[in-house]
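With one protein chain removed, the remaining protein chains of the complex are shown where they sit.
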Amino acid sequence: MKESVYQTYCPGCGIGCGLYIRKDDKGNLSIDYMKSSPANLGKLCRFGVTLAHHYSEIKTTVTGSEADVEDAIKAAEQRIQSSDSIAMLSVGNTCNEEHMAFTRIADTLDTKVHTGLSIYNELASHCHGYLAGMPFAEMEKAKKIALFVDPYVQYPLIVRRLLIAKNNGAKILSVGTKKLNLADENLPLEPDEYETLEIDNESLIIADIHPNSDDDHIKRLIALAQETGAKIHFLRPFINGAGASLIEKEKIGNMSLAQIMEDIEAGNIRTLVTLDSDPVELLPDAEAAVETLKKLDNLIVISSRKSPVTKLADIVIATEPVYMKAGTFISVEGRVQENSGEGVDGIDAMSLLNGELGGKTFDYQQMHYRVKKCVENAEKEMAGHTDNKASDCVSDVKEVSRSVPEDMYELSYLYNPFMWFDQKDDNDFVIIDRKLVKELGLKKGGMVLLSSEKGKIRLRYMLSDLPEGLVLTAKKLPIATGAITNVSMEGC
Amino acid sequence: MADRKEWEPKIVAFCCNWCSYGGADTAGMGRFQQPASVRVVRVMCSGRIDPLHVFNAFLEGADAVLVTGCHLGDCHYVNGNYKTEVRYQFLEELMIEMGLEPERLHLSWISASEGEKFASFVNKVTTEVKKLGPSPLKPEGVN
Partner (left out) sequence: MNVNVGDKLLGYATDPGIRNRGASGGLVTAVLAAALERELVEDVIVLKHINEYEAVPIITDDVDEVLASTGSMHTVPVNLAKHATGKKVAMPGKPCDVRGVIEQAKRNEIDIENTYIIGLNCGGTMHPVLTKEMLINMYELDPEDVVGEKIDKGKLFFKTQDGEEKGISIDDLEEAGYGRRESCRYCDVKIPVNADIACGNWGVVGELAGKATFCEVMNEKGVRLLENAIESGYIQVEQAGEKEIAIREKVNSAMLGLVDKWTEKIFTDIPLQERMKYYMEQFADCIDCGACKEACPACTCKEESKCTMYHNLADDYKMSMYHMVRLLHLSDSCVGCGQCSDVCPVDIPVTTIFRRFADPAQKKHNYKAGMTLERPPFLEVMLK
C-alpha cells in the first residue's frame, strides 16, 4: 500500500479551509483535517467533509471524442484563430498561476479575462478595497455585526468567528434572511431601512459577492459603510475568487456572467473559452444556460473536473484536479496559501496554446513569479480593507426595488458550495414562514407546490421565521428563472 | 380560559404483538376506563424497540413514552425482552442526563390477559404527566 497526501484548500468557497486529500494506490480519495490551518483549524463544513466526491475525472476531448492534449490544443488554436468575437471566463476556481496563464492567452488575443463580476467596473479602483475581505480576527473584534448572509448555510466556517465575536460582546443583527440562532435580532429590513440598524464605525457589515449578486445592492451596502464608517467584509464563493479579482487587474474584463450570456444570445460573442468556470453550474437557470451555450460557434473548456459544460464543449482540455496542482490561492482573508501539489499540466497546456496562437510559451515558475509581483502590488488593496476609508465611492444608490405580484412569493437562493458545484446534498426542501403554513393550511409532513413561469415543483418544507413573502432554498430548483424567482405557492 | 378543555398529554405506547398489544386490546374490550391520551404502536417484539424510536416519539411531540412487552421469560422470540431491559436501563440513564423527567418514560411487562393492568398503568402515567405539563422536547405548534 502506498498513499500520497496532498496539502490543499477547499474549493467550496473563498474562506480557504486547509485540508489534506489522501489518495491510495487504487485512486480512492479521502480527506483529512489540517488542524494547523489558521483559517479553519482543520474544521470543515458539510461540503468539505464530503469533498472526496467533488473531484470528478475529466478527459481531453475534441468534438466529443477523446483526444491527445496536443491535438486538442491545435484544434482549439484553429477555432480561436478563425473567430473574431471571443470571450474568456475564469471566476476563480483554480490557482492564481493558471489564472495568470489564462490572462497571457487573453493578452495574445488582445482581449480580457472576465471573472463574472461587474461590480469592479462600477467602482473606481481606489474603492476596490471595500470589496476585498479582511482577516477573520477583525470579525471577532467587531462591536456590532450586520449579517446579509445566512452563515450556517452559506459560509459555515464563519459561524464560529461570529460566536466568538458574540462572546466578546458583539451584537449580531441578521437582515432579511431566516431566523438565525446566533443573531440577537432578525430584521426583515428593506434596503431603504438600513439606517435603522444604527451601524457605526465599530460595526462590521458582512455580505457576499458572487456572479449572481446584485451590484446595486452591493453598492447600497458600500454606501452604508461609507456613511457610517463601518467596516465591510465581502465573502465569496470559489477557492480563488479573491485571486481572480486581484491578479493582472488591468486585464480583467468587466462583464457580468449574465451580460456574457446576453452577448452570446445576441451573437456578439461567438467563441467562449472558460477556465474552470461552468456557466451551467453558475447560473440559476441551468436549462437556459445550456440553450444559450449551444448558440456559440466555439466552446472551449479548460477544466480540472467534469461538469455540465464539458458535455457541451467543442474542445475540452483536461487538467489535473485542483488538489494536485502547483499553485497559490488567495482567500477572502487576504491570505496567500500554497498547494503542496506539483501538477503543472494546466499551465503547460495553456503555454502550448499561447505558443500556437503566436504568443510566448511559459512555465510554472514564470507564472508564479508574475503572481508574486501582482500580490505585492495588490497588498495595498488587500490590506486596505482594514481601513477602507474612501468616502466617494458610491454616490448614486439606485433603490433596489423588487416587484412581487400580489399573491406571489419571492423564491430566493441561499447560494452555498453545493449549489455552485451542482453537488448532491439533502437540501431538497424550501424554507417557508410559519404564517404561510397556516395560510396554505399545510399539514405536518406535507409538501408545497411551487409554480413559476417555468413550471411546477413539489417540495418538502421547513419552518422558520422569515420576512413576509420570502421563500428560501439552498438547492437549485428547475423552476427558477434567476437568483430571485416569483412563485406562487399551494399546499398539496 | 374557563371553557378551554383540560390539556391531554400525548402518550405513545410501544406494544409487543404477542402480549402487551393484546393487553391494550383487552383493556379496550373490558371497557376499563382509560384516557384518550394513548397512541399504541404495535411492534413484533419489545426487543425491536430501538431507543431511537423512543427519542423520535419525544421529538415528534409525545409527552411520555411507554415501553411494554411480555413478562421476562415469556418472550415469543426467547430473549427479546431481556435486550429491551438492557436498553431500557440505558435509556433511563440518558433521559436523566438530558434533563427529561424520568416520569415520562416507563417500562412495564403486560400479558395479553392483563387488560386491567394496562388500563391502570396508562391512567397512572397520564395523571403523572398531567402534573408535569407538556414535554420540553415538544415541537412548536404541536399540542
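Labels A and B are assigned to the chains in the order they are written; within every chain, residues are numbered from 1.
Operating definition for what follows: a residue touches a chain if its C-beta (ideal position, glycine included) is under 8 Å from a C-beta of that chain, and two chains touch if they have at least 3 such contacts.
Treat the numbers as computed from the prediction; the structure is a model and nothing was measured.
Student: Give me the visible chains that the unshown chain touches, in label order.
Tutor: Looking at the entire complex, the absent chain's contacts are A, B.
Student: Of the listed residues A:45, A:247 or A:480, which contacts the missing chain in the full complex?
Tutor: In the complete complex, the chain left out is touched by residue A:45.
Student: Can you tell me which of A:163, A:258, A:357 or A:397 touches the chain that was removed from the display?
Tutor: A:163
Student: Touching residues of chain B against the unshown chain: what are they?
Tutor: These residues touch the chain not displayed: 50-52, 55-56, 59, 79, 82-83, 86-87, 89-91, 93-94, 96-100, 136-140.
Student: Taking the full complex into account, what residues of chain A touch the chain not shown?
Tutor: These residues of chain A touch the chain that is not shown: 1-3, 5, 7, 20, 22, 24, 32-38, 40-46, 48-49, 152-153, 156-157, 159-160, 163-164, 181-182, 426-427, 429, 460-463.
Definition applied: only the chains that are shown with their structure count from here on.
Student: Take the average of all CA coordinates in chain A, do the same for chain B, and state the distance between these two points in whole angstrom.
Tutor: Going by mean C-alpha positions, chain A sits 51 Å from chain B.
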